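Note that one protein chain is taken out, while the other chains of the complex remain in position.
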Amino acid sequence: MTLFYILLILFVGGILTYLGAKISKHLGHAIAFTSSTLSLYFHSILYGKLYGFTIDIGLFKLHAVAFSPLSWLIGEIVVVIGFLSILASFKEKHSDFYYLSVQFLLAGMLLFVNAYDSITLFLSLELVTLFSFFGIWDGRKESAVKYLIWNLLGAYFIVAAIAILYRFTGSYFMNEVHYLGKAQKLVLFLLLFAGFAVKSALMPFHVWVKDAYRDSPHSFTALLSGAVSKIGIFGYFLIMFYTFAKFFIGAKYLQLTLAWLGGITALFAGIYATTKDDSKELLAYSSISQLGYVVAGIALATPLSISAGAFQFVGHAIFETLLFFTIASVAYRTGTTRMTELGGLIKKMPVSFIGLLFGIIALSGIPPTVGFPGKWMLYESFIIEGRILLAAVIFTASITAFLYSFRLVYSIFLGPLPSKYEDLKEAPFNFTFPIIVLLIPLLLFGVQPGIVLYYIDRFLSIFGIGKIEHSYSYIVTSLGKFNALYVGIVFAAAFVFAFIVYLLGGRTRKVHQFDNFTAGEVVDESYKLHYVDDFYLFLEREIKGFLKLRIESLYDWLSKFVDGLGDAVRRVYSGSHGDYIVYLGFTLLLLILIYGGKLWF
Amino acid sequence: MNGGAMFYGAAIALIIGGIMIAATKRNLIKIIIGLNIMETGVNLLLITTGYISGGTAPIMNKTWTKVVDPIPQALVLTAIVIGVAVTAMALSIVVRIYEKNNSLDIRKIKEMRW
Partner (left out) sequence: MVNPILIIAISLFGAFFIALISPFVKRTGKIIAFLTIGFDLYIGASLALKSLRTPVIAYTAGFKPPFSINLVVEPFSAVFLLIVLTIGFLISLYYLAHPGEEPEDKFFTLLILNLMGASGIIMTGDLFNLFVFFEITAISSYALVSIRKQKASLEGGIKYLIISSIGSSLFLVAIALLYGQTGTLNIADIAAKLPFINKSVALVAFLLILVAFFVESEIFPFNGWAPDAYQGAGEGISALLAGVISKAGLYALIRLTFTLLDLPLRSKLLIVFGIMTFLIAELSALKQKRVKRMLAYSSIGQMGLVVAIFGIGTIPALKAAIFQGVNHAVSKVALFLLVGMVIKNLGIYKLDDYKGLGRKNPLLGLLFSLAILNLLGFPLFAGFWSKLSILLSTGKQGLYLLLSLILTGAIVEVYYYVRFMKILYERNEEASHLEIHLLEAMPIIAMAAFIIIIGVNPGLITPLFEKASEAIFMKFSYINLVIGG
């Protein structure tokens, strides 16, 4: 019942926060902090246990059972990021309802990862949709509406599949489906997959992400990217290796199609990310791209690739959240997320800089961070399976990751400092704390990937998938053995060496950035010392034709079409009573002729 | 019901005619007249269902003769009353419309549409 109490804490805490904030802002904060801390604590002590509950609400019975260790893992990601996000959001301006939404959202996600029957699954999915909608609503409403429409579309795919499943199985449980035909299984699988694809922003269902991430409150974006997107990933695991396990393991072509979908998502989103000026838009596309790796990994369905995908999503939860928190702290101090308006913050905000630096190192998959082992295993699994082309696509996607992450760190923290930011200070503790906390697993899991892999083994064995050979620091595949600890040490040593070389280098003198001249002119603020506008213009020029090909134009056309249809359809109501009588009379005559015809002629 | 066919035919003709008048006329009064014609048709139909050729009024006396079914007649009485009420209601709305628009043309009150 512990899980039930956690949900209760979050629901009651949410309502109390809302009411408390009406009395005093601080009371509301205190309640939100307490409830998120309590949920974090109680969820953490569930580690390694079997837990769950059943409640009867009359119409249905709701079952929430952690039927695999994956539930705890994603649940823990949710409560940790939720706690950090709530902590950071105290410094931001929010409506009272915001804290209620966040806590309800956390409860919804916890319920989702433990949902044992399809009713609970759909209920919690809708809860997640609704309350992340309200979270974004606190930022900008248009984006929230876009988010809602897309995610409801996904939820409707899922509920349609649930209804059809119920027809054939007569049960609401998400147990393995045995006695359906292949075609039926395929259709149901694809419906469910599409539903979860909207949540995890797989292409072509990714168009809401850019707006939602850019416009949501900064600390909420971390939650959206770090935790809410994992809902979709959990859904993939659920359908691929549980509900449709036998079908999916046998369906090679389906696996390959989905893996390619993931690969293409990784590549395209990476390319789009390099062209973005808004740092949150850039990170939004990077998040899509990184989740594309995850999909490619788990869809290939070998023990190594699934482990790689699972490791990658844990990594994604860490570094993507970290990156969004650093952007949040920058935005808190400067009030903007546009990279052209930023620059040179390295000395003003060192902690944020360190956070962002390690974040992008992990993002690009460089040791000794959590981004490396996952990607390494992913490449190896592709090569072992002989999917060289897919590996090449994913590798190209990694190159784009280098490009956009360099742009991120350069435009925000390096280069000249705009004079309006002269008196800037480091972000408050509420922002630096999450950054520091997230740096620990980022490095730890990078050199000791086994900590995560042992846990991944546990749920892979529950799903009946074989495991890979590994210890805390090394991983063995058929291509050889790789020791993350050694690699990490080597990289760290190289870094230290380079740093020593830098220290021993020529004499330097520190000057102010405008104590400078170029082409004989003394420079001032109006003079551009570095290129931030159109950072990758030379690249964009090359792929101009590609950038024009956007799925958004199709969706825009569709929405215009529906709008036009609405305008056309309502003209049926012409306002003339004569027309209405004619409708009535003709329909009646028609009915009599159609049905009477069968009888009389 | 050998004589009934004629009555049925007349009733249906009245109903369809009434509806057509209501649908095609622009003058509100004429539309209401159309509705009234339709109601008359319906009443005729009701009466016809209880009609027995050559029957007399259903008055209970000692000599049981061929009488028509009394229930439709009771129904028609009620239906007539209801029809009058609807007509009165319609006319009172029309009076107000005339006060507002100075016209009985229904095309001129087509503000609400779509």
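Here the chain labels run A and B in written order, and each chain numbers its own residues starting at 1.
Keep in mind that, in the parts below, contacts are C-beta pairs under 8 Å (C-beta built on N, C-alpha and C of every residue); 3 or more make two chains touch, one makes a residue touch a chain.
In this text, all values refer to a predicted model and were calculated from it rather than measured experimentally.
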| item | value |
| --- | --- |
| Touched by the hidden chain, restricted to displayed chains | A, B |
| Chain A residues touching the omitted chain (full complex) | 56-60, 119, 122-123, 126-127, 130, 137, 141-142, 145, 148-149, 152-153, 156, 159-160, 162-164, 166-167, 562-563, 565-567, 569-570, 572-575, 577, 579-581, 583-584, 587-588, 591-592, 595-596, 599-600 |
| Hidden partner chain, residues of chain B it touches | 15, 19, 22, 28, 31, 35, 38-39, 42, 45-46, 48-50, 69, 71-72, 75, 78-79, 82, 85-86, 89-90, 93-94, 96-97, 100-101, 106, 109-114 |
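Operating definition for what follows: only the chains that are shown with their structure count from here on.
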| item | value |
| --- | --- |
| Interfacial residue positions of chain B with respect to chain A in the complex | 19, 22-24, 31, 106-107, 110-114 |
| List of chain A residues in touch with chain B within their complex | 570-571, 573-578, 581-582, 585 |
